[in-house]
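With one protein chain held back, the other chains of the complex are shown just where they sit.
And then subunit A:
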Amino acid sequence: MKEFDYRRADGVPGALALHGAAPEARFLGGGTNLVDLMKTGIERPSLLVDVRALPLDGIEATADGGLRIGATATNSDTAAHPEVRRRYPALSQALLAGASGQLRNMATVGGNLLQRTRCGYFSDATGPCNKRVPGSGCPAIEGEHRNHAILGASEHCAATHPSDMAVALAAFDAVVAYETAEGPGETPLADLYPPVGDTPHVETALPAGALITSVTLPPAPVAAASRYRKVRERASFAFAIGSVAAALEVRDGTVQDVRLAFGAVAHRPWRAQTAEEALAGGPATAEAFAAAADAELAAAEPLPDNGYKVPLMRDLVVSVLTELAEEADA
């Protein structure tokens, strides 16, 4: 590990000032990804600005009936929070599907959004990777890519975003708030992760030096009937090979409102808007769910060894929406 300075931030302005004064500074939240990457030399900060103790860990209702989750709220506190579980159960389920109990106690909401891909080539500091060393090439495209992206990838990078939490947040139109030395800003989560194109090393749309302060979920009555389902290669403590966050409101057999987002298929949580539009106002049947999934997945461009994700995602959509429709009926 490269040597580094460490400072504990005293307030958000202090954190921004410390970060801005060092050339290669990083904010330290739970450290579950950053410290791991520092050990392997993939992250080489000159300064860690510890923001874990900043008073940004509140989870509270907003005036319009939504929910604001502070950036330093831990994954476990967020998953266990009664209002998260009551109003956005798929978010609680997504958090609980990620990592282990120990890591969820350490990991923060802000850090979860900014965690790096687990692509094996990104994690191997000895080889090329367009994310780590722009222009060095992407060995995954012709190499090991069983768990890489089928949507939104480019010839320069097919890495996936590893977060479960972000998939549920994407389904519920979350907005990410941040502070910079120039003042506050916000961005829809949908725009936080820019297109891959030929710049896979540009992983977020945040201004340089920005500190995420909270994530706000707008009110969404449909989210009270929501579910996150994750498929992985072992029963627990593994990254997804495919996942779905879904919410469904049905009246008299007709879809009133539907939210759908996919995980482990793209460089970002993939909001399935094409599928949502196909379903809106139509019948809540397995056939319609399958057709909507097919419409979304028509854009998929699998690599030679990850084509299994197309039927996997289709089956996930059908099973989760069918369950939600049956429960709405009961």
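The rule is simple: contacts are C-beta pairs under 8 Å (C-beta built on N, C-alpha and C of every residue); 3 or more make two chains touch, one makes a residue touch a chain; residues count from 1.
Here is the rule we use: contacts and distances are computed from a predicted model.
Q: One chain isn't displayed here; going by UniProt, is it "Glutamate/aspartate import permease protein GltJ", "Hydrogenase", "Heme exporter protein C" or "2Fe-2S iron-sulfur cluster-binding protein"?
A: Per the UniProt record, that chain is "2Fe-2S iron-sulfur cluster-binding protein".
Q: Tell me which of A:82, A:135, A:183 or A:304 is the one touching the absent chain.
A: A:82
Q: For subunit A, which residues touch the unseen chain?
A: Counting over the whole complex, subunit A touches the hidden chain at residues 1, 3-6, 8, 22, 28, 31-32, 35-36, 38-39, 46-48, 50, 52-53, 76, 79-80, 82, 85-86, 89, 92-93, 96-97, 99-103, 105-106, 235-237.
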